[in-house]
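This is the structure I want to talk about, given as structure tokens.
Left out: one protein chain. Kept in place: all the others.
Note that the chains take the letters A and B in the order they are written out, and that residue 1 is the start of every chain.
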Amino acid sequence: MVGIITYGVYIPRYRIKVEEIAKVWGANASDITGGLGVFEKSVPDLDEDTATIAVEAARNALLRRAIDPEKIGAVYVGSESHPYAVKPTACTVGEAIGATPRMMAADYEFACKAGTAGIQTCMGLVKSDMIEYGFAIGSDVAQGAPSDALEYTAAAGGAAFLIGRQDPIARIHHTCSFTTDTPDFWRREGQDYPRHGGRFTGDPGYFKHVEGASRLMLEELGKSAKDYDYAVFHQPNAKFPQKVAKTLGFSQDQIKPGLVVPRLGNTYSGSSMIGLAATLDIAKAGDRIFVCSFGSGAGSDAFDISVTDQIESEDFNRGAAPSVEHLLKNPIYVQYAQYAKHKGKIVMQE
Amino acid sequence: MSVARFWRKIPQRYNLIGTVCKTCGRHFFPPRSFCPDCRRSGEIVEYKFKGTGTVVTHTIIRSASDQFEDLTPYALAIVQLDEGPRITAQIVCTPGDVKIGMRVKGTFRRIAADGASGVIYYGTKYVPDE
Partner (left out) sequence: MRDVAVIGIGCTRFGEKWGCSFRDLFVEAGALALDDAGLSGEDIDAMYVGNMSAGRFIEQEHIGALIADYSGLSTRHIPSTRVEAACASGGLSFRQAVIAVASGMEDIVVAAGVEKMTDVGTGASVDALAGAADREWEGFVGATFPGLYAMIATDYMSRYPLTREQLAQVAVKNHYNGARNPIAQFQQEITVDTVLRSSLVADPLRLFDCSPITDGAAAVIVAPLDRAREFTDTPVRVLASEQASDTITLHDRRDISTLDATVAAGRRAFKTAGITPKEIDLVEVHDCFTIAEICAIEDLGFCKKGEAGRLTGEGVTALNGDLPVNTSGGLKACGHPVGATGIKQVYEIVTQLRGEAKGRQIDGAKIGMTHNVGGTGATVAVHIFGV
């Protein structure tokens, strides 16, 4: 049965608070934190990018379980901030974890769900016996245009999931996707910052697709929200996942362990994957987890997951790599000027 | 640095691949194919360093070449890897916190880039190993 063999997360240490950004633009911080439920977001160091974050997340995953890297047959990295437009992050990750040269690889883009798309691909390759293990990674150093609403939440971070068949710590029983052509949020080639349709990103965007994929899967499985212990939704802010959870019948307690956005921000391709990792950090054998990502453009990937007793076995050492909680602790706060320098928002002389 | 020259050393820069002389146990980084002690009787094989080590000496670079200027001030140190060889590397932490004897471990970072349109050079820096 295909599932998650091991997982790892990496979150940069720097943070900026919403009120620090609001000060610069003359906005009202409590309106924003009140409206979004986000208080601070992660900021990459000057020498970090999507590739370095992806490598650290993958290496963290491999710290938890003894896997021969030569048996990793595929690496897919999903991001909207790949360091190169042409030259895959997946190659750098593959090299840095020792999986090259016998491996398949590609970079994915599907806004915030590029990483979960990678999970689905790996599932297919594993299920069809084409590979033994596949890494699906969602990593981003997300950009929000200065003074735009997205600037308050666009954060940096990544999660890596190793998919395989042998003794998974969590089985992925089912996955399905709901995809349409919806221009809710986009970035044209060569543009520095994304643009979005404002309130249009809500109902026709996030909610239609998350509800679409979620209901599709619940129908296909003949299940409902109460059949799950936990649920993780894509979290561009705290309000959207809280609202969609309610609509689908999930309680706030079910989504609590996976709701990291208030202290982390929206790590785009890392978002629902880090939420899933945070849930696995505290999960016990037998726990059932519902996951639904969302990527603008638009689409959602839903997953039905159950935790096995492998998560408590000797083969898997959860404590060997930092938990999401640990990565959120002891941040280094920066002010806007340093944040802008780190995010390349200051125009330097060539 | 040309693309070929950088690419040639990726195993060293990303994964700390060196060599070890199985005859005398001496480790080498960067890799050596010939043991200076055992000479012809040395059996040299590939070895992947753990990336853990101790700071031997250090400084804070405040004025750097163009490639590194936006990172200043940054901590630079000579680290003795646990297996024996010493390397020069950046330490990622508040520069003033680096101390002789501090334990460090490797982390994957951007070392430099060939401008905005050139290749990005990734490699290993070191962070405090709590």
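Criterion: contacts are C-beta pairs under 8 Å (C-beta built on N, C-alpha and C of every residue); 3 or more make two chains touch, one makes a residue touch a chain.
Only a predicted model underlies this, so the values are computations on that prediction, with no experimental measurement involved.
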I'd like the shown chains that the missing chain touches, ordered by label. B
Among B:44, B:87 or B:102, which residue is in contact with the omitted chain in the full complex? B:87
Residues of chain B in contact with the chain not shown: 1, 9, 30, 56-69, 71, 74, 76-78, 86-90, 95, 100, 111-112, 121, 123
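One rule holds for everything that comes next: only the chains that are shown with their structure count from here on.
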Hey, which residues of chain A end up touching chain B in the complex? 45-49, 51-52, 55-56, 59, 83-84, 92, 95-96, 98, 341, 348, 350
Partner chain A, residues of chain B touching it in the complex: 10, 14-15, 70-71, 92, 107-111, 115-116, 120, 122, 125
